[in-house]
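Missing here: one protein chain of the complex. Every other protein chain is in place.
Entry: chain A
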Amino acid sequence: MTEHRRRLASSDVGLLAAMKAVFLRDLRVAFRQRQDLVNPLLFFVMVVTLFPLGVSPEVSFLREAGAGILWVAALLSVLLSLDHLFRHDYDDGTLEQLVLQPQPLFLLVLAKTLAHWMLTGLPLVLLAPVLGVMVHQPGNSIAVLCLTLLIGTPALSLIGAIGAALTLGLRSAGVLLSLLIIPLYIPVLIFGTGTVAAAAEGAPVGGHLALMAAFLVLALTLAPFAAASALRISLSNS
């Protein structure tokens, strides 16, 4: 029996190495399909453009509403991209293999979510200053806006991963995903726009940013577990 035991392999791949492999594969796949990368960004730009066209191009209006518009647009484009997070992997069976990897699933999910943020959230943050100028935000507000997006968008990806995992087995998951996730996005949105508003009034924003960071840490610690459990449930029902 001991001889037989010895023939079993132990898991000799480090956690970080396994996470890196998942992360790099997602990046590689995304860069082979650039359309999926560009879509959320185009959506972001177009939603922001609609407000001056549809509501008012007045400088006073845009200066007041600009940060909120940018935040809502960023939130919606993250939401738009969420369906891809696990969908392709589910369809081609990669997800099954991911669940069956010997490493804890929540870490692999975290790696996937991080890749998702790098591919959608981070480009949004980088694009935000340009759009901020377009909606007449002062320089100080733009800096704070980017900072809030930088802290907020990872939280959006993490929370969204739970919804994406839960709605995986459903055929028309898009609407349900939005209904599930938007309520959870509201705190991030409120703190994000609140911080920019405070900055515009010249108030200190340290406390606001700390609260947002706390929210991010909370999402970082809890969301991967929830998403991993949701993935198991979705796969178990398929």
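Rule of thumb we're sticking to: a residue touches a chain if its C-beta (ideal position, glycine included) is under 8 Å from a C-beta of that chain, and two chains touch if they have at least 3 such contacts; residues count from 1.
To be clear about the criterion, contacts and distances are computed from a predicted model.
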Open item on the list: Which of the following is the UniProt-recorded protein name of the chain this complex doesn't show: "Oligopeptide transport system permease protein OppC", "Heme ABC transporter ATP-binding protein CcmA", "Sarcosine oxidase subunit beta" or "NADH-quinone oxidoreductase subunit J"?
Closed with: "Heme ABC transporter ATP-binding protein CcmA"
TODO: Quick one: say which of A:10, A:60 or A:172 touches the chain that got left out.
DONE: A:10
Open item on the list: Considering the whole complex, not just the chains shown, which residues of chain A touch the missing one?
Closed with: 1, 4-5, 7-13, 17-18, 21-22, 25, 28-29, 32-33, 88, 91-94, 96-97, 99-103, 108, 232-233, 235-237
